[in-house]
Each structure stands twice: as structure tokens, then as C-alpha cells.
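Notes follow once the structure below has been shown.
With one protein chain held back, the other chains of the complex are shown just where they sit.
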Amino acid sequence: MYLFYIIILPLITAVLLRWHVFDNKKSAGVIACCSVLGSFVVVLLHTRYLFMAGDSGAMYFEKLWEWKILPDVTMPFGLRLDAISYVMCLLVTFVGFLIHVYSLGYMKLKEYSRYFSYLNLFVAMMLLLVLSDQLLFMFIGWEGVGLSSFLLIGFYHQSHKNMNAAKKAFIVNRIGDLGLLLAMILLLAIYFLESGQFSLSVLTLETKASLLQAPGIGDFTLIGIVGVLLFFGVCGKSAQMPLYMWLPDAMAGPTPVSALMHAASMVTAGIYLMSRMHFIFDGSVFVSHLVMWVGVITALFGSTVAIFQRDIKKILAFSTISQLGYMTLACGIGAYGVALFHVLTHGVFKALLFLSAGDVIKACKGNQDIYLMGNLRHKLPRTHVMFWMGALSLVGIFPLAGYFSKDLILFHLFTNHFGVYLLALLGVFFTSCYIFRLLYLVFYGNRQADTNQEYRTPITMLFPMVILSILLLMLGWLWVPSFLHLPEVLPEFFATVLPVELGHHLVFKELIVGLISTVFAATGFFLARKFFLYGPKADFWIAKRYPRFYRLLSHQYYLDELYYKAFVFENHDDRDPNEDNAFTNSVLHVVAVFKGLIDRYFIDGLVHWFAWIPMFLGSVYAKIQNGQIQSYLRWITMGSLISLLYWFLWISKAGQ
Amino acid sequence: MPALFSLQSYLLLSAMLFVIGLIIVLTKNNAIQIIMGIELIFNAAAINFVAFSCFRPHLLDTLQMSGQVIAIFVIVVAAADACAALAIILSLFRVFKTTRIQNINRLKG
Partner (left out) sequence: MFSEEIRTMVFFGAGMMTLISAVLIIFFNNLLHSAVALFFTLVGIAILYILLGADFLGISQVLVYAGGVLVLIIFGIFLTTPHVDELGSARKSIATWITIGFGFLLFRLLAKMILQMPWVTKIPQSRPTINSIGNLFLSKYLLPFELISVVLLFVLIGSILIIRKDLRR
């Protein structure tokens, strides 16, 4: 069978849709959905290949072509289906399909081709990212999802705010990509120098990982440097601590887009990368610890900021950041399989939460401010139930999927890094706080939200949500705690590619960990219920009692503003004079002037001087051509005189 | 040179005439004067030939007069040349209404 159909199908559909081949809403949407469904089916069809490989460990490799860079240097381009990419493909295509269906009901546009085209493009790029064997082609997919994210976030392009958000997303992503690129270049150089082969295939890289143990700069090994650079790329894509700020703003895009990209797919690309390149992160203790700490800090950051936000989607965005922090944390401690499992479950429940939020937004006529919502449980009963399921899964309550994945992370932390475990536990508490605050403020309370009275959730929106919630109930059982002595499907599957610890944990430990996390989650739940059951008054109370604390949190610790002041050089015309920061602006101004000087006199100067020389010579020569015959004759005679002189004085004398 | 009447003096004379003719060609403003200069140059060359043929006749036994023959050719060619040159100048004069060659600079650039 052919793997590339998985990628080609949505890609071609995207192109066709962009060319408005199918313009009718129904046809555009249906075709887009079918193409993603088709990819899903193709992935399923390849399942048997994974299990017949035998010793080579459940991997199916399909080489597509050799890229001839130089006559004797080639790079093979192939697609590889192994445990990790299989799981990711399933996630992307299935959830993608559900979101396509949901979009049919959610989006009310003038023309649908563009939207579905971009959605399909995104799916295609994500699949390319996940299925590629070579890092280089994975990078194409990496950039491709960045591009699709830009296109989709800025889908309502008439608004400046949306376009700024889209630009921010793309640029921050790009900054991260710098790290990834450098890492790739380093890897390529090292492997090329050693073996003469031009290959960034993960297989090759893995088998020769020992190369990287060589020292790089100072005390850092090469593997450490590569790891840091790779992780920088991951931070950009997965919205970890230094490069997170695009994700909240990305909520400017349509809700299904947020569901797909910023819950299930794009942001998980970083986790995927880390799992693929796990041997690099395993090889350097420094990098692992860095990853772990960044993950935990991000998790705490996301969860604390989400507590006092007003916009539904922003809360969910910070929730994503926080959960991604947990995934990163898992990678940092070496539990890559666990991280991927959490990717899976998070994709499902976060998508469910986003889709429910979309339903709520539509019911409230486009309003996203939770202060203006309330008592929606009667209006949207089914959505209410599904939101509960999503919320419980998020905080990790048995038997929903989120419990299993989060619990595994906590368990690994408990056994190895107890301090970080405590912090993660704190994060669980905060998570519970914000999600139940959200739930109670939206669905409960006495105030009636301003709703569209005749609104009924369309079947196209309901169907995906139902499927996702069913999935939540089933998914968790893929990786059960070992004391239950049930078949551990997922870890054994992952073990074919990743170093996964299989089973044999102490019953006592696992139970304790599970219990403690449930307790913390419950505490948050009850707290949120107490404060927010009857409306957002608690927010105002806290704002009055602890104003600085409140403001700090609700402004995301002012990080966004810090970034803005430091890196954004504004146009003077629309700068608010009250927000002047003279120092930063003057520093930037000096730098700009200096750069301008260099640019004008040195760089431009070089060019100008080069141009001046032939012009000058030309003008000199042009003077000779003055049309005066006598002048020409003079030049002739002078020339012949000089040659005569030369002949006479030097040659004939020499002859004598 | 000891004697005044010698080959060298003829050659020197011809050289002087040549240079003067060259100066006339390169310096004068009027086209017709340039023709005069050209004629002088021709003449200088002819003097050279004749002087050689008369002062060194032993060079060519039966062809002692070669230099003079060549000088006759030179005269003929010079005449033809003057004729053609004048024809050109006359037609130029019709166009430009002047014989000042500084004004005839359409070949500029």
C-alpha cells in the first residue's frame, strides 16, 4: 500500500479547494471531510504492516525518492510508519475529520473553499511532519503547519487584531525554528563528516548517536548543544515558556481551528519531535533537566494565569499551554511514551472542550466573555454533559482518559523527582480551579446569559463532540496501571520504538499517587464550586482584597507586555504617548540609526563605488569620441609615434 | 653631415616636409587646408623615393629608375586623392554650409 496517499489526499484537496474547484458550501466541506476521512482509512489499512515486520520492531518504511543534491550526494525521502507516527496519524486524521464535520455546522461564511482548503492543508502538513523519515522533510511539514496556522488564525483577515495575532504566531514559531534549523545543520554536518552520507534519517541518527557524545563547546557535549537547539524549536512550536505568547492570541481564529491546531495537532508537533529524537535528550543530563524545568514552569504558569481570565477561549488556550508543559515535563524525565499518551488524551479532551466552547459561543451570539454567561446548562444540556466530561478528564478523574495519562506522568515524577512532583501536583490543583471556575461560570449561576433563543446545536456539531466523549471513556484503558494486570496495549506498542518502562510497579505507589492527585483535583473542584457557583462575584472580591496579585495574574504576569516593549519597535504615529518607555525606545533608536549608517555608507557604498568605476572610465573614454576628426588623427599619430619611439629606442638598440 | 648635397639632407628635407604636412593636417581648421597638408605629405614621401633611387642606383641594376616610377605613381595617386577629397568636401559644404571641420562632428559619441 502506499503511505503517501495519506499526505497527498488532503494536500490535493487543499489545492483544489483553494482554486475554488468546489465552491458550494456543502460540496467544499463534504469533500474536505472525505479527504481527511480517506487519510484516516489509509492509515488504518496500513495497520497490518506494523505488526508483520517481526524483528525490526513494527515499522513500515516506504521510500519515495532519492533527492539528488550533488552527483554523489543523495538524500532519500521516505515515509515511515512506526508506533509513534501511527498513533499521531490516527490522532490527527481522526480528530481532524471530526473537526471538519464540526466546521460544517459551526462556520457561517460567505465562501467555504478557503477555510476548508486551509484546514486540509494543515492536516496534510501535519501528516507530512509526522510521517517523514528525514528531519529535513519533517521540517517542511513543520514550517507547513506554521504557515497553515498563520493562514487559519488570520482567517478573518479584515481585522488588524487577527492579523497581528497570526503574525505573532508565525514569527514566534519562526524564532523557534531557528533553533531547529541550527540543530539540523549541526547533525547533518556531524554525520556527513563521519560517514560521508547526507542523511537526517532518524534511524541513521539514532544508530550513530554515540558520535554526539563528543565534546562541543566548553563543557557541553555536542549532544547537549543539539538538544538545546532542538528544544528551542520545540518551545516555539509547543508554546513553552519563552515562546508561549502566540497561543493566547491565536484564539483570534475560528474555534474549530483552535480545536484542531492548538489542542490536538500543531502544538503537539514539538512533543513528537522530542520523542523522535529521544536519544538526543537521553544523551545529555543537562538538556533533560532543562526540558523538565521548562515544562514544569510552563505548566504552573499556564494554570495560574488561566484562573482569572475572562475569555473562554483564552482560558482553554492557557490550559493547553499548561498541559503541554506536562507533556514536556514527561519528555524531560525520559517518559516519552507517557508524553505521547498524554498527547493523545489531551488531543481528545481539549478538542472536546474547545468544541463545546464553540457551541456555547454560538449560543451566546458570538460572545466569549464568561462574565456575561451563565445558566446555560438548561439551554445546552448535551454540551453541558460533554463539558463536564472534558473537564473531569482534564483534571484527571478516573475512569476518564485524562486520569491515566496524567497519572502516569505524576507517577514517574513521584519516583524520580519528588520536588518536581510537588510542583506538578500544585499544577493539578490550579488546573482544577480554572476549569471548574469556567464550568460553573458558564453553565451555572442565576444570571441568564444573553442567548439566541432558537439555537439548537446542529447535528454536525454534536456528532463530533459525542464521538470524542465516547473516545474519552475508552482511551484511557490503553495504558493501565500495571497493578490491574490488564493488557498494556500502548506501552508495549511504544516500546518498539521508544525506551518505555513496562509494568512492574508497586501497587502501593501507584494507588497512592492516583489518590493524591484526585484529592488535589477535588480540592480545586470544591473551591471553584464554592466561589463560582453563583457567578463571578468571587473574582471581584479577590480583585479588591488582593489587587496586585489579581492584576499580576490576569495580565499574564505582564510577560506579554514585557515582550512587546522589548522587541516590538512601533510606528510612531499610532503609539500611545502615555505608554512611552523612553529608555527602550531610545536604545532601539540608536541601534536603528547605527544600522542605517552602516547600511547606507558601507553596504550601499560598496555597490555605489563599484558602479562608479566603470561610469568614470566610460566618461573618460567618451570624451575621446568627440566627433572631431583632427582629434582622432592626433590620437592616432600620438599612438604611432609612441610605438615608433618604443621600437627605435628599445628594440633597435637592443639589437645593436 | 659633411656635404650639403647628400642623401641625408634630402631625407631630412623630406622628413621636415612630412612633419609640417602632418602639423597642417592636425592643426588647421579648414578642410581645404587639410588637403594641402595631405599633398605635402605625399610629396615628402615621393622625395624620399626619388632621393633613394638617385643616390643609391647600384641597388637595382636595371631598375635604377624604380624610385622615380614610384614617385610618378605617388603623384597620380595624390592627384586622384585630392580630387576625391574635394568632391567630398564640396558635398559636405552643401550640407553643413561650412568647411570648418570642427563643425562637422556628427560622428560624436
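Per-chain numbering from 1; labels A and B assigned in written order.
Operating definition for what follows: a residue touches a chain if its C-beta (ideal position, glycine included) is under 8 Å from a C-beta of that chain, and two chains touch if they have at least 3 such contacts.
Quick caveat: nothing in here was measured; it's all calculated off a predicted structure.
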Chain not shown, touching residues in subunit B: 1, 3-13, 15-24, 26-33, 35-37, 39-40, 43, 46-47, 50-51, 53-58, 63-66, 68-69, 71-73, 75-84, 86-91, 93, 99-100, 102
Residue by residue, what part of subunit A touches the chain that was omitted? 630-631, 634, 637-638, 641, 644-645, 648
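In this text, only the chains that are shown with their structure count from here on.
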Computed distance of Cα centres, subunit B from subunit A, in Å: 92
Considering only the defined contacts, which subunit A positions touch subunit B in the complex? 622, 625-630, 633-634, 637
Which residues of subunit B touch subunit A in the complex? 22, 25-27, 101-102, 104-109
